[in-house]
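Just dropping this structure here.
Note that this complex is displayed minus one protein chain, with the remaining chains in position.
For clarity, chains are labelled A, B and C in written order, and residue numbers in each chain start from 1.
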Amino acid sequence: MVGQMFINLLENHPWFNVTYLAASESSAGKSYEEAVRGRWHISSEVPGYVRNLMVEDASKVEKAMGKCSLIFCAVSLGKEEVKAMESLYASKGFAVVSANSAFRLAPDVPMLIPEINHEHINIIPTQQKNNGWTKGFIAVKPNCSIQSYMIPLHALIVKGYKIKQMVLTTLQGLSGAGYPGPSAYDLVDNIIPLIKGEEEKSEIEPQKILGAIKDGKIEYDTSIQFSAHCTRVPVIDGHTVCASISFEGKKPSEKEILDCWKNYHSVPVELGLPSAPEQTIIYRNEPDRPQPRKDRDSGKGMAVTVGRLRTCNVFDYRFVGLSHNTIRGAAGGAILMAELLAAKGFINK
Amino acid sequence: MVGQMFINLLENHPWFNVTYLAASESSAGKSYEEAVRGRWHISSEVPGYVRNLMVEDASKVEKAMGKCSLIFCAVSLGKEEVKAMESLYASKGFAVVSANSAFRLAPDVPMLIPEINHEHINIIPTQQKNNGWTKGFIAVKPNCSIQSYMIPLHALIVKGYKIKQMVLTTLQGLSGAGYPGPSAYDLVDNIIPLIKGEEEKSEIEPQKILGAIKDGKIEYDTSIQFSAHCTRVPVIDGHTVCASISFEGKKPSEKEILDCWKNYHSVPVELGLPSAPEQTIIYRNEPDRPQPRKDRDSGKGMAVTVGRLRTCNVFDYRFVGLSHNTIRGAAGGAILMAELLAAKGFINK
Amino acid sequence: MVGQMFINLLENHPWFNVTYLAASESSAGKSYEEAVRGRWHISSEVPGYVRNLMVEDASKVEKAMGKCSLIFCAVSLGKEEVKAMESLYASKGFAVVSANSAFRLAPDVPMLIPEINHEHINIIPTQQKNNGWTKGFIAVKPNCSIQSYMIPLHALIVKGYKIKQMVLTTLQGLSGAGYPGPSAYDLVDNIIPLIKGEEEKSEIEPQKILGAIKDGKIEYDTSIQFSAHCTRVPVIDGHTVCASISFEGKKPSEKEILDCWKNYHSVPVELGLPSAPEQTIIYRNEPDRPQPRKDRDSGKGMAVTVGRLRTCNVFDYRFVGLSHNTIRGAAGGAILMAELLAAKGFINK
Partner (left out) sequence: MVGQMFINLLENHPWFNVTYLAASESSAGKSYEEAVRGRWHISSEVPGYVRNLMVEDASKVEKAMGKCSLIFCAVSLGKEEVKAMESLYASKGFAVVSANSAFRLAPDVPMLIPEINHEHINIIPTQQKNNGWTKGFIAVKPNCSIQSYMIPLHALIVKGYKIKQMVLTTLQGLSGAGYPGPSAYDLVDNIIPLIKGEEEKSEIEPQKILGAIKDGKIEYDTSIQFSAHCTRVPVIDGHTVCASISFEGKKPSEKEILDCWKNYHSVPVELGLPSAPEQTIIYRNEPDRPQPRKDRDSGKGMAVTVGRLRTCNVFDYRFVGLSHNTIRGAAGGAILMAELLAAKGFINK
């Protein structure tokens, strides 16, 4: 699902050009169109530009050499296999921008939401040194469940407000589970109150993203506590979050929060990154929004939509957030990372 | 929807016998079957026992006199009209057991979850005195969204644990909205993160239920704070809740919580109330339960199913609860109340 | 799914008693409860009566000997493996009543809808002779897609009307695909206009069911032509059919058709078979019925609901039919067959 979304989003990309495709051995030697026959899920047709591109065996890194310098990586492999493959490509000089989770918690691998922790790219030279790599490196995107609340939180943090605690419940779309994902039998007239491993990711990854580089490592910001309940609902795309937050120290008024969101300064926009949405955070005044089907495509799927800001009986405030999980939360987010890395000179445009 | 569920659940009731039906003037004079033609939603057919019963005009209380002594009331009217109607019947000597919200916060009207606050029925003589009623009275059931967490909470409270705070997100079924309720256009590939008025009810009603009679009033227990996010999901029946709780003082272990739930002592069971489920709280060990379609009918829709008990990063514990909203949360809950009132001598069996 | 439905429906069966369970080697040695842990899909809990029954290895027929005389068979195996297994049990003297498709088109195996072709059980002695079996035999139920139109058709045929052609489109529920069946990703905001192999079964099997025994074989009635479009829709249980029919010769009036359905004489009812619904064909006058969720459980899932009878611009008449696919169309239908066989002396009650 994520790989296909990369293909869709990279069509006509102004900076990047898809020149090389690799997959498992069983797809090697086929055209992309053949390789995905009967498994192309996200729209009616495989984009024309990539149909006849030959798929190579991803385990043979030498095939890629000279064909490209940046690798977008989204695979269905075990953690150790992912680590081995991504390290292999990095060791051969490729910039690896990964949608996989294997390296997310590694202290010298930046896990980026470009609006928030773009400075974490400065860990890359340390990573290269640690591994003896001269040119290649690995950068990863975080889990798809966190964008809907991390960007709204960051808009407050960057204005000097200190978040203390956040309790959240996600209602996540099906595409986040890959294909085939859950059975229709389990999601008609039903919801599933569990997504394996998702709550842990939704709690820990934010602490790394909000952390800082210190002594050659990205140190976690453990001053904020997150508690996540993750549920699966019969929605195709879009992860919705119901969030309650408490502040440490100075508390903003509702108006101040809305101002933080409305006037959020986006580094990706400032840098002119092609995938950055014009308005990063969209606040909707209608009391029943955001809704996944109606709001997920805002900003071409790269904006975060927020609504229902109100006070909380237990914490300070509550709101509802929404982001598109396979665009902002996966392929689009990874492309935005690659654009950031290119703008900062880590990748050739 | 709730009215129809009353009809379904009262078929073959061992204590109560449906002898009289009343509705709006437009239905008066029709058989029940005619009155609900094209509007019978909950199962394939109107139960035979009630098909030919004549529907009377509910505004004419004298029609009911001598026909019955207990009135179950579920109507779609404005708050003041409901108050007027329920008071009228009570003033004429009827026991009014209501699924409506109009009197829920009245200090001399018991709002009952029979397992929890059965003692609140003792306010009834005060209510009768306040109104100058000799025999009639009003008792109400709480909102359908709260049973999934109030009974599990009560199982802890009754064992001496003190709950301090609870943050919860509900994923509520469609039948809770009545018919026609939300549009299918809004609930295919979508969820709605708002149910008007539901969050307030879900936060305030628990404080009354946990309160105590003092000085002729039911005083709220404001030592517990509730914060509720209420969402609508494409599920027919069943309200699911994702809850986080913190304790004041002594904290139970996971095992102690499970024991509280497993060994929950139910006064309705003790009293032999016909609608009381044998096992009030069912804890499921499977990590992906409870699920609405699979668990809502447990205990004939009167049990509460709980799962996923685990610690919380922000509070002390988290869990998922589920109850059937039109049975336990509405008609079934009201019938259980009436059974309690009958067992305690307030209503003739 | 079908196996679990057998377990549900056989609880408290007045004639049959579940004494023995067998499954694949991997389940052997476990209690039934353990064997289905995490895979019990059809209701909240495994029925108590069968939880602790030990599951045996189905390939070891000798284990079953002396434990039971009737075997209900629903497995997920290849056609040849099913044939081998069912023949093995029949050869050892068991009455094999099968929900599998392997033997459906065998000329000496009765494929029964007890209301329609109960006389086909008379092929059993021939089957036994052909195979050298003295006591055992195999009888099969037809595909779950055909009950919704075959019983309504039979009600006309039995009154002397001759059907010439039928064009039908089915909208089939998910449980018919087994578990996990189609992906939720493919059935939210979507339908699938294909069910592999289903159209062929829906066209051929009716011809065998309407056929007659001749020269030791069940000969197909090829005077009726069926054309089936089969689609999958996001419905849990219930197969709906939109059917157009033409007659050869005498054409009934609408009223005559309704009379045929209303007064349908059911041999299973006459024989007092426990699973036979009191009213086999239920005609609903509401213009928007039958609907799967509202009508599938009629007659405890054993009735066929019909509606929207009207003339057709191309053929003679059109109607909509509905039956519960895992009850009438699978486990319930197979149990009704076994009851027929018991009533006729082929199986000991």
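Note that in this section a residue touches a chain if its C-beta (ideal position, glycine included) is under 8 Å from a C-beta of that chain, and two chains touch if they have at least 3 such contacts.
Model, not experiment: these values are computed from the prediction.
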{"item": "Contact residue for the chain not shown (choose from C:N8, C:S69, C:T126 or C:T231)", "value": "C:T231"}
{"item": "Option touching the unshown chain, where C:I157, C:C242 or C:L309 are the choices", "value": "C:C242"}
{"item": "Absent-chain contact - pick from C:A23, C:L88 or C:C312", "value": "C:C312"}
{"item": "Options B:L187, B:L210 or B:I257, residue touching the unrepresented chain", "value": "B:L187"}
{"item": "Chain C, residues in touch with the chain not shown (by the definition above)", "value": "165-167, 169, 171, 186, 188-194, 196, 203, 225-227, 229, 231, 233-236, 240, 242, 244, 287-294, 307-308, 312-315, 318, 320"}
{"item": "For chain B, residues in touch with the removed chain", "value": "41, 174-175, 177, 179-189, 234-236"}
{"item": "Hidden partner chain, residues of chain A it touches", "value": "38, 41, 43-45, 188-189, 236, 286, 293-295, 297-298, 305"}
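Operating definition for what follows: only the chains that are shown with their structure count from here on.
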{"item": "Whole-Å separation of chain centres (CA-atom averages), chain A against chain C", "value": "49"}
{"item": "Junction residues of chain C - those touching two or more other chains", "value": "41, 188-189, 236"}
